[in-house]
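What follows is a structure written as structure tokens; I'll ask about it next.
One protein chain is absent from this view; the other protein chains keep their places.
Right, chain A next:
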């Protein structure tokens, strides 16, 4: 009986983790892994492959942070979370960083005890129409039928947009995004409304993806970014500047391939970013090569974007708003100095 109870005690001890309440940075360093909350599956943002390996734009944020803090992008413990669980998991300390296509809103930022550390993808409600319709812009959609997923913020966005432009539409609502696609495919509506990143994923699932186009208009703001706990500025700064480093990396033309060379022979800006000059890493409480590790192991923003959702991926999302500020987008990293 004694043996049995010691087995039971050992079994229960496995589930309980008591972490010292130092800063998140110390916890992560001590543990040796970064605990990262991701979605249970969203094409191009956080997805698991057949071997259980995670990839995606959201996942790359965690990998970059792990590379900058621990020197190894693979030292990430992924925790798939539902939309309802995500903030609790962060608040209770189960995860160190939440990177789960979470929209940065005023309410979330101010009332949940959390901080948004930046934007990695500017999403927004968009339209997909069948090519046969010959529509070039959303303003030509007056009187059309719309396939919408019920209970989403999309419903509100499209109602506002059509009222503002004094147009009419007829809503055909469905329960899941899969059903909206089926409805669109069977011709029950003329256009499909959803977040633009979703539209591209839905489009691939069509029998003939080339028969549908995603219109350029985006009618609502959905900036997605990583989230950390409030009152831990050291960690907040790290995540914020790792995100900035990947954007700045693209701006300075630093890629995973040329970072090694530029670290020695680059211009002063590149050298500061890569840690061969200045003390940017030290000020974050990290080693000097923090951004160098992140960029060589994960790549700069452009590499990450194209690999996961852009032209090198099945989704083929164009950069749009998510291009650098000097190339027609709104990505802008504060100065690295």
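The rule is short, and it goes like this: a residue touches a chain if its C-beta (ideal position, glycine included) is under 8 Å from a C-beta of that chain, and two chains touch if they have at least 3 such contacts; residues count from 1.
Methods note: contacts and distances are computed from a predicted model.
Q: UniProt protein name for the omitted subunit, picking from "Heme exporter protein C", "Glycosyl transferase family 8", "Xanthan lyase" or "Amino acid ABC transporter permease"?
A: "Amino acid ABC transporter permease"
Q: Quick one: say which of A:23, A:71, A:93 or A:278 touches the chain that got left out.
A: A:93
Q: Among A:72, A:85 or A:306, which residue is in contact with the omitted chain in the full complex?
A: Selected residue, touching the omitted chain: A:85.
Q: Which of A:187, A:268 or A:314 touches the chain that is not shown?
A: Missing-chain contact among the listed residues: A:314.
Q: For review purposes, identify every residue of chain A that touches the missing chain, sorted by number.
A: Counting only chain A, the missing chain is touched by 4, 7-8, 10-12, 14-21, 40-44, 47-52, 77-82, 84-85, 88-89, 91-94, 178, 181, 201, 204-205, 308-309, 313-315.
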